[in-house]
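Yeah, one chain of the complex is gone here, protein chain that is, but the others are all in their spots.
Letters A, B and C mark the chains in the order given here, with residues in each chain numbered from 1 onward.
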Amino acid sequence: MAWDRNQMAERAGRELKDGMYVNLGIGIPTLVSNYIPEGVDVTLQSENGMLGMGPFPKEDEIDADLINAGKQTITELHRTSYFSSADSFAMIRGGKIAMAILGAMEVAENGDLANWMIPGKLIKGMGGAMDLVAGVGRVIVIMDHTNKKGESKLLKACTLPLTGAGVVDEIITNLGVFKVVEGGLEVIEIADGVTIDEIRQMTDATLVN
Amino acid sequence: MAWDRNQMAERAGRELKDGMYVNLGIGIPTLVSNYIPEGVDVTLQSENGMLGMGPFPKEDEIDADLINAGKQTITELHRTSYFSSADSFAMIRGGKIAMAILGAMEVAENGDLANWMIPGKLIKGMGGAMDLVAGVGRVIVIMDHTNKKGESKLLKACTLPLTGAGVVDEIITNLGVFKVVEGGLEVIEIADGVTIDEIRQMTDATLVN
Amino acid sequence: MKKVYNSAAEALEGVLFDGMMIAAGGFGLCGIPENLIEGIRDAGTKNLTVASNNAGVDDFGLGILLQDKQVKKMLSSYVGENAEFMRQYLSGELEIEFNPQGTLAERMRAGGAGIPGFYTKTGVGTVIAEGKEHKDFNGETYIMEEGIVADLSIVKAWKGDRAGNLIYRKTARNFNPNAATCGKICIAEVEELLPTGALDPDLIHTPGIFVHRIFEGGHEKRIEQRTVREG
Partner (left out) sequence: MKKVYNSAAEALEGVLFDGMMIAAGGFGLCGIPENLIEGIRDAGTKNLTVASNNAGVDDFGLGILLQDKQVKKMLSSYVGENAEFMRQYLSGELEIEFNPQGTLAERMRAGGAGIPGFYTKTGVGTVIAEGKEHKDFNGETYIMEEGIVADLSIVKAWKGDRAGNLIYRKTARNFNPNAATCGKICIAEVEELLPTGALDPDLIHTPGIFVHRIFEGGHEKRIEQRTVREG
């Protein structure tokens, strides 16, 4: 009956390839680090200035000088390096990060992404999201297929201010996996217990298959 | 009877103020480091990536990894820091270096400087000179007043390709000190045993006094 | 040339003025110049424009300048942790210019490096690109962003020496090295002020040329989200 958050994260984990440098967004994307496949060596970047992000600390390892981009306390690894924000985004903008996995409010069938503001209501800022989607090799969105009102978050066109235009490559929702292709979205995987008809019904964006 | 190289360097040393970060070019400018006035604390930048350049090493201190922009072996000081070429010129271009003291082939009365090539003859390259004259707070040229043929190197207009346009603030020659002002060069000091008439005779540039 | 001061108040003496622009290091509450922010609060300087990735929380970091209504405008990428900020912004009391995080960092770096403008793909096709110059390179469209030069930059480092050389610790580095370069005057607060020569010259993050004033101060180093694992 559709994927839960962990199953979505696990599915996203299967996109990771050996040797990749990857940036994981806040929320479900963070869970992906629990599902890095066996034998795949991935280095996580945190855009506040760190490569080689480790797990959350034990109580006695907490260090105020060591946080991720979500401001959570974390740990370092053997391979870790630290650098300035300008250097961090130099590597992001310069295409050195193979993949970013991010949450979203809306994704359009042409790959447009909106995840940073709702005019007049919620204005937190884009943080590093605009830089990430403009700079990394591949952008994967993980999000619920519909919003709280049950409306599709996969749209013909975004209604909210964009984070990036034509930047999304793939979307993983609780209902399946969707690839941005010429003409719309291609369903490339369907969650257990979900039918293509259910997906069609709950999707505003054009499905090419 | 005019200044020698060391007297020119000593005169340039008197331009140094306490706390300044300074870049010295190759040749006579390098000698200025021997004439930093008592009580004046100056930090020398070497544009290949070093602040706090020390004197030449003793024989047993020579280190192939420690050279200045003239490719000479040097030493470090307590205050020394090393950085990349991009960071080095970031501080030069960003106006953090108070003064550069450079040699020249020609200086024009409007502050134009030529010191990097003689077309068809000598083409070594500009090195960091173009960045320095564009970026530092004040540019002082030290050079002989005339070339080997006895012709003035202080000109109405440069004949050689420029290193920078309107960048020179002051020129120290073996005959005196010249300030670039509205309308030409102002003689602000005359070397011992030299007369203003001799200077007039040996100078092509307009002298305003 | 004396660079060493005894406190934030001493170090800020003579550099503050109403309407000035300040660039601040820090990310969230990590690596923020706590003492200098308090010093600016105590000085009561008004109509500040502040370039900082975040705006602190209501009662800590830059949030205390917002509470005192000392800030006219923020250049930031993310302000989600600050309720007072939101309130002032939505009520029109506070101006904000949202900058993508990497653009903000690069603008500081550029300003310090004598680069008045640079091109980036970040923000193309979004509201961020509106009114900015667009230019194509190799068939792709970029927008021009401008370097930031601030009247003052305030940064926090781990160790510093009397020549102003700085070393940061872990992710408390963040915007600090970039902010340090873009101020006409830069003041650094450090956890530990050491004699010149105590830092390895190969391992200095910010050379002393960028730092005009330096002092040692105590740091609360508040943690925003204390996340732990079992074990």
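Basically, a residue touches a chain if its C-beta (ideal position, glycine included) is under 8 Å from a C-beta of that chain, and two chains touch if they have at least 3 such contacts.
No experiment lies behind these values; they were computed from the predicted model shown.
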### Message
For the full complex, can you list every visible chain touched by the one that's not shown?
### Response
A, B, C
### Query
From the list A:8, A:51, A:126 or A:158, which touches the chain that is not on show?
A:51
### Query
Looking at C:115, C:194 or C:228, which residue reaches the missing chain?
C:115
### Summary
Given C:1, C:83 or C:203, the correct residue touching the omitted chain is C:203
### Query
Which of B:8, B:50, B:175 or B:199 touches the chain that is not shown?
B:50
### Message
Tell me which stretches of chain C touch the chain missing from the display.
### Response
106, 110, 113-121, 135, 137-138, 140, 142, 146, 167-170, 173, 201-203
## Note on the structure
chain B residues touching the chain left out here are 46-50, 55-59, 62-68, 70-74, 76, 82-86, 88-90, 92-93, 112, 120, 123-131, 134-135, 161-166
#### Entry: Where the missing chain touches chain A, by residue
18-19, 21, 41, 43, 45, 51-52, 76, 78-83, 89-97, 135
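Methods note: only the chains that are shown with their structure count from here on.
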### Query
What pair of chains is linked by the most C-beta contacts?
A-C
### Summary
Relative to chain B, largest Cα-centroid distance belongs to chain A
### Message
Could you work out how far the Cα centre of chain A sits from that of chain C, in whole Å?
### Response
28
### Summary
Multi-chain touching residues of chain A, meaning two or more other chains, are none
### Query
Mind pulling the chain C residues that touch 2 or more other chains?
109
